[in-house]
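Only one protein chain is missing from this complex, and each of the others stays in its spot.
Right, subunit A next:
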Amino acid sequence: MDWDFILQYRELYIDAAWLTIRTAALGILGALLLGLICGMIRYCRIPVLSRIIGMYIELSRNTPLVIQLFFLYFGLPRMGITLESETCAVTGLIFLGGSYMAETFRSGLEAVGTIQTESALSLGFRKMQIFFYILLPQAAAVAVPGIGANVMFLLKETSVFSIVALADLMYVAKDLIGLYYKTDEALFMLTVSYLIILLPVSALFSLLERRLRYAGYGN
């Protein structure tokens, strides 16, 4: 192991790691938002929208991110829609993650007993109030393990971003292997970088999960 080499090129990895974190954070936040909206619509069974979202969920869950990105990055410009690398990566992640999050939110909402809604109605809550004060907090607690798994999944999926010409960790590693034949060092740094990003997130969610594991009320 050539430590000087590692020291010399660690900046490259740090920059790439930040890029990964930035795009992942944007993509995951977007996916959470899209997932929440889609999950709500699916839960409320709003007639036409619910069907369309159902189709989107099937389409997004049954195709790999690599292919989605290829289509977004190389296919769409032919229709006159050109996305920059980073926008494309984030869009792809939102498209993929939205469906996973939607399913998690929906099953979280469905886990809350109907008696909760009925009690709230009899107390004179409005629909919006029921949703935000009664259903969502309970559903979110149920959904935390699923959300955590999705976040980890999406973070790991960011490793394919190099195909849309984003200089992420994989790109840097491949570059260094190609340029200097420092395979060990490049792969070692790659593994360490991902561990540094992923381990804390994984630990955070297991902590959250334990904190939020309180019994549901009345079911």
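A few notes on this one:
We adopt the following convention: a contact is a pair of C-beta atoms (placed from the backbone, for glycine too) under 8 Å apart; a residue touches a chain by one contact, two chains touch by 3 or more; residues count from 1.
Here is the rule we go by: contacts and distances are computed from a predicted model.
This figure omits one chain of the complex; the name its UniProt record holds, of "Sigma-70 family RNA polymerase sigma factor", "2-oxoacid:ferredoxin oxidoreductase subunit beta", "Sporulation protein YqfD" or "Amino acid ABC transporter permease", is "Amino acid ABC transporter permease". In the complete complex, the hidden chain is touched by one of A:W18, A:F71 or A:Y180, namely A:F71. Across A:S50, A:S119 or A:S159, the residue that sits in touch with the chain not pictured is A:S159. Considering A:E58, A:E84 or A:E118, the position touching the chain not shown turns out to be A:E58 (whole complex). The chain not displayed touches subunit A at residues 58-59, 61-68, 70-71, 74-79, 152, 156-160, 162-163, 170, 173-174, 177, 183-184, 187, 190-191, 194-195, 198-199, 202.
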